[in-house]
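Structure record follows, encoded as structure tokens.
A single protein chain has been removed from this complex, and every other one stays in its place.
After this line comes chain A, so read on.
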Amino acid sequence: MSLNLTEISLTAPRETRALFAPLSLSVAPGETVCVMGPSGIGKSSLIALIGGHLPRGFTTRGTVTLAGTDLLDLPAEQRSVGVLFQDAQLFPHLSVGDNLAFGLRADLRGRKARREAVEQALEQAGLRGFAARDPATLSGGQRMRVALMRSLLAAPKAMLIDEAFARLDADLRVEMRAFALRHIAARRIPALMVSHDDQDAQAADRMIRLSR
């Protein structure tokens, strides 16, 4: 069930030089690896490549497998890779509960069972009774917790974190990072986090630095 990157390199549109030196990496289930590097080296592009959200025009080399399946040939929606984005990306026209229900995996059937699953996720996020709330009324940390729960409800086989904590206040960042890593670890899935924050690296199980 591990996430394996083999000799990955990325070239931006209309560039000839790869963004970073070829990267090989294996992330075990339940393990969190932090990828560090200066801004502009392509950390977010690496996340987009694995998640399937890379804009047109990039050239890629190497392979990415998850639990033995080659990811790069699959469309994003069939990769079972959850992404926690920088801005939580809650859908503004849906209530907090409906945002979570949209994420919740489809094989859990029945209106009651699904509502209970959503309530339970809110409870775990410390947001009991928030189901009917407008996402716009939530604080930054609350939004991030809902976004993480929404991703996890889809039962992903791997989780990617794209500098998701960078915009939070220092205190909140520590708390949010611990919350996220705890929940991801509890699901025994590999997680890859990109960041330029040393504290993120320390909180992860392992750190890798991208270089040209």
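Here are some notes:
FYI, a contact is a pair of C-beta atoms (placed from the backbone, for glycine too) under 8 Å apart; a residue touches a chain by one contact, two chains touch by 3 or more; residues count from 1.
Convention: contacts and distances are computed from a predicted model.
Only one of "MoxR-vWA-beta-propeller ternary system domain-containing protein", "Methylene-tetrahydrofolate reductase-like protein", "ATP synthase subunit b" or "ABC transporter permease" fits the UniProt record of the hidden chain, and that name is "ABC transporter permease". Although one chain is not drawn, the whole complex shows that of A:Leu10, A:Val64 or A:Ala101 it is A:Ala101 that touches it. One of A:Ala12, A:Leu25, A:Ala76 or A:Val174 touches the chain omitted from the figure, and that residue is A:Ala76. Interface note for the absent chain: among A:Asp87, A:Glu123 or A:Asp198, the touching residue is A:Asp87. Residues of chain A in contact with the chain left out of this view: 48, 51-53, 55, 75-78, 80-83, 85, 87, 89, 91-94, 98, 101-106, 108, 111, 114, 150-151, 154, 156.
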